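Below is one structure, written out as structure tokens; the observations come after it.
The complex appears here minus one protein chain, its other protein chains still in place.
The chains carry the letters A, B and C, assigned in the order they are written, with residues numbered from 1 in each.
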Amino acid sequence: MSGFDKRVASYEEAMEGIESGMTVIAGGFGLCGIPENLIAEIKRRGAKDLTVVSNNCGVDGFGLGLLLEDRQIRKILASYVGENAMFEQQMLNDEIEVVLTPQGTLAEKMRAGGAGIPAFYTATGYGTPIGDGKEVREFNGRPHIMEEAIVGDFAIVKGWKADWYGNVMYHHTAQNFNPMAATAGKITVVEVEEIVEPGELDPSQIHTPGIYVDRLIQGAFEKRIEKRTVHS
Amino acid sequence: MSGFDKRVASYEEAMEGIESGMTVIAGGFGLCGIPENLIAEIKRRGAKDLTVVSNNCGVDGFGLGLLLEDRQIRKILASYVGENAMFEQQMLNDEIEVVLTPQGTLAEKMRAGGAGIPAFYTATGYGTPIGDGKEVREFNGRPHIMEEAIVGDFAIVKGWKADWYGNVMYHHTAQNFNPMAATAGKITVVEVEEIVEPGELDPSQIHTPGIYVDRLIQGAFEKRIEKRTVHS
Amino acid sequence: MALTREQMAQRVARELEDGFYVNLGIGIPTLVANYIPDGMDVMLQSENGLLGMGRFPTEDELDPDMINAGKQTVTARPGAAIFSSAESFAMIRGGHVDLTVLGAFEIDQNGNIASWMIPGKLIKGMGGAMDLVAGAENIICTMTHASKHGESKLLEQCNLPLTGAGCINRVLTDLAYLEIKDGAFILKERAPGVSVEEIVEKTAGKLIVPDHVPEMTFVEAS
Partner (left out) sequence: MALTREQMAQRVARELEDGFYVNLGIGIPTLVANYIPDGMDVMLQSENGLLGMGRFPTEDELDPDMINAGKQTVTARPGAAIFSSAESFAMIRGGHVDLTVLGAFEIDQNGNIASWMIPGKLIKGMGGAMDLVAGAENIICTMTHASKHGESKLLEQCNLPLTGAGCINRVLTDLAYLEIKDGAFILKERAPGVSVEEIVEKTAGKLIVPDHVPEMTFVEAS
């Protein structure tokens, strides 16, 4: 058995160790490229008081929306939420704390967390409520705010193909936040549609090198479409 | 003629506009993946007092070493130099200013320059001569130094395949600094081994999206090997 | 007469240039894609990680893994590139997008924009809007000149929480096309049949009116 075999036998094993109060970073944009089965497993396990870092928070009954049903999320860092009635209600009742974060800053905070960059400066959010209380500093004659990196106890990621060393490729725009999430988890769990032998993927075409991946599982996916638009 | 056709007809046209005193960011690691023909064109044009940003400075008579022959480089930001006698001599005579920069910091400074991140914090170099005069700040109980982004008047890049929209793929470890350099030039010039039609490259497998590329040219490459090591 | 949504999109489309990389927001900005002049090529950037957005898919092409920033299913045109959200916002924040078109609630004479939050109403978030306004060198805001109740949206100072500070220099409303410079709106064009007086009346911020303000012209679709 190779020490680089990241495969686990079950979703139960994939999310082993997740506990109440932890921070979970999730890939996905809307319902596209979300680790839907890993989220469902977090629901099954019932960990509470979670801090979730994700661009969105799913819909009623699917994706991260599932974790709202049993009030498992205490705090969320996201750029856009509230598409779901349950989220709206919990937000209005102050049952969930929402830290709205500009989408690009959110992606960069995850990348920084994985890359050992504790903080960076960006013009995004300067002069807005997002900049309140943050250090302001001028570069090239323009004010910027300091943003800090994010690291998660767990990162949950949805890939397309992976070899069992954990080298992952993503499919189309299901890539989105997944590569950054993968770098920023103390434990990174990736679910994919297909696992192949090491050597089958072109080394230069791997989006997430296996060094970031701790656990890997092959699953079946519903891949719900949020806004089905077709060309007649 | 599409506005996205980045192809130019000659190396002369590729480096049109390069002038004395400019900053040039170059891809490449050692002699691997260096824009060798674009460098040769800079030599031909004779622009002087250049600031060059590159991990290394070539060898005598090849790569960036060519620009030493006519003393075209006034200042270089690099992590490792002096493999060439001419460089050593110019450094000892104070004819060239060398700003030694840790390799990872150099790569991140280029990326930051392209990504609109004016500065970031890193633990790399803290407590060393590299940290002298830089702001120190503690994160997670550990001191870090602030490093600023780099932007070039020109970025010169060596790719493998590109479509004529300027979407570029790199070959093996000839990737190295090229993707970051490509993002950080006010004018980014890419030379490649093969230009194909748009649509021939898999959109998810492009290393440098065409939005970063201003000029594209197909060339022939010597690809000199610095340390030829073979397995008997 | 005030411009229709389609006319607003048409007018914005005149700011396009061949070879532009463009990010179009939701609403009127999205319609701009319908008015790209023949023979001109423009590449659409979608901030979820797609450069070269194509048309909507046919039923056969439909793929849940291929969506745009509005979460609609789309296709990629030949020569598209797909990448991570970090890379996408590196492009945006780094100023590589040639033109961004987005809606707003309020714009003020100093180029401040408010477009994401109305205190007291449910706040869903800014998505990528703050990054877009901070990053694009070239932004056009589209909105109605005044609210339904007749209150100007072109102000001395925004009332609502900002999306970005000092980053807008071009506004297209249903009544006028304006530029922002040195703390004032400059009236550049007016909608067909709309008087300068009406625009002056409906602009709360400082407005500079040149001697001649040309009327926009629109060709009817054949």
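Just so we're on the same page, contacts are C-beta pairs under 8 Å (C-beta built on N, C-alpha and C of every residue); 3 or more make two chains touch, one makes a residue touch a chain.
Values in this document were obtained by computation on a predicted structure and should not be read as measured data.
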Which displayed chains the hidden chain touches across the whole complex: A, B
Residue, one of B:90, B:124 or B:167, that touches the chain absent here: B:124
Selected residue (touches chain absent from view) among B:55, B:188 or B:204: B:55
From B:33, B:116, B:166 or B:185, residue that would touch the chain that is not displayed: B:33
Residue in contact with the excluded chain [from B:104, B:199 or B:219]: B:104
Interface with the undisplayed chain - residues on subunit A: 2-4, 111, 113-117, 163, 165, 167, 183, 197-199, 201, 203-204, 206, 209-212
Residues of subunit B (touch criterion as defined above) contacting the omitted chain: 29-33, 55, 78-83, 88, 91-92, 100, 102-108, 110-111, 122-130, 143, 160, 171-180, 207, 223-231
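Throughout what follows, only the chains that are shown with their structure count from here on.
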Separation of subunit B from subunit C, taking each centre as the mean of its C-alpha atoms, in whole Å: 35
Intercentroid distance (Cα basis), subunit B paired with subunit A, Å: 32
For subunit A paired with subunit C, centre-to-centre distance based on mean C-alpha positions, whole Å: 29
Residues of subunit B engaged with two or more neighbouring chains: 115-117, 203-204
Where subunit C touches two or more other chains at once, by residue number: 50, 76, 82-83, 89, 92-93, 134-135
